[in-house]
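Comments concern the structure below.
After this line comes subunit A, so read on.
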Amino acid sequence: MTLTAPPAAATALRRRPGLRRLRLLGGQGPLFTAALLLLAALVLVAALAPLLAPYDPEAMDLTASLVGTGGDHLLGTDQSGRDILSRLLYGARTGLLGPLLVVAVSTVLGTGLGVLAGWRGGWADAVLSRSMDLVFAVPGLLLAIMLVAVAGSGMTAPVVAMAVAYTPYVGRLVRGVARQEKARPYIESYRVQGWSGRTICLRHLLPNIAPTVLAQSAMNFGYALMDLAALSFLGFGVQPPTADWGAMINEGQSAIQQGAMLPALAPSFCIVLAVVAFGIVGEGIADRIAKRER
Partner candidate 1 sequence: MTTDRSTLAAGHGRTADAPVLEIDRLTLRLPDDRAARPLLDGVSLTVAPGETVGLVGESGSGKSVACRSVLGLLPARARTSGQVRVAGRDVLTMGRADLAATRAGEVAMVFQDPRASVNPLRRVGDFLTEGLRATGVPAARATARAVELLGAVGIRDPRGALRRRPHEFSGGMLQRVVIAAALAGDPALVVADEPTTALDVTTQAEIIAILTRLQAERGTGLLFVTHDLELAAAICDRVYVMYAGRIVETGPTTGLFDRPRHPYTAGLLSCTPRLDPGAPAPRPIAGRPVSVAEAPPGCAFAARCPYAQPRCTQEVPALTAHGAGLAACHRADEGILP
Partner candidate 2 sequence: MNGITRYLLGRLAGLLGVLLVTSFVVFATVHLAPGNPVTFLLHGRPATPETVAALRAEHHLDDPVAVQYAGWLGDALRGDFGRSTQYHQDVATLLGTRLGGTFLLVGYSALLVAVGGVGLGVLAALRPGLVDRLVLIGTGIATATPSFVSAIALVSLFSVNLGWFPGPGGTPEGLADRLHHLTLPAVALATTFAGLLARVTRSAMLDELGREHVDVARARGVAGRTVVRRHVLRNGLGPVVTVGGTMLAGLLVTTSIVETAFDVPGLGSLLVQSVTAKDFAVVQAVTLLSVAVFVLVNLAVDLLAPLIDPRLSLLTHGEGTS
């Protein structure tokens, strides 16, 4: 603590989580640990893709179209003769970057708006809640398609649309938790001590909300990955020849009819695995919070 110590009465009323918050990531059983390790590996693969990839992910070789597994190409090649493993490794980059942007923007925006609505109440709450209702009415996928129609394909429109679509989910959650926390005696005690609303929000409310937001953001990461991959699959996301899991599945569809499953199934497997891992991590953190509340 660098500032003046909080009033003793307030700390007695509610022990703040402090450093224990970090332990949210540990001691959840083997499944949680495995999911966390998998995600760490995914980040590592994305970062080191140029070092790990045996081939240039965009180098076509029409003479080596749909080569099987083993041999020179560990996971075979796609119809254009590109190495599937290399494309998967590079695909992890776009696969993680998009959701990262979506989650970062929606978490910051949603938390800010949620705290504002939950703390201020009154007209701020009314205006924000109604605008959030509005965004709920347009599913993220539809919003993205509309934006793509206007702004054209690429990473930008889908990421912006998803960030907007995900914000109300975070906002609604934070608003609820903020209202709940605001009603607790320790907040009242700080107010009585003459602390400003802004200080209480920043120093006490936000740290108490953080684990809940973290859990939601982990799950949102998985959902955003799914949604952005869907837009790539439709041809609205990352444009060819850039390696992207969703786009790879789209390109691999015709190979399925020729009996070559891997070009489409390998990226499918990556998507499901990543989303499952994010879900397990998010639920694990949420469980931990629920247990602590009891």
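These made the cut because all candidates are chains of the complex that A comes from, given by their letters.
One rule holds for everything that comes next: a residue touches a chain if its C-beta (ideal position, glycine included) is under 8 Å from a C-beta of that chain, and two chains touch if they have at least 3 such contacts; residues count from 1.
Since we're looking at a predicted model, the values are computed, not measured.
S.K.: Check each candidate in turn (1 or 2) and state which touches subunit A within the complex.
M.R.: 2
S.K.: If we count contacts the way the header does, which residues on subunit A are in touch with candidate 2 in the complex?
M.R.: My answer: residues 130, 133-134, 136-139, 141-142, 145-151, 222, 226-227, 229-230, 233-236, 246, 249-250, 252-253, 256-257, 259, 261, 264-265, 268, 271-272, 275-276, 279-280.
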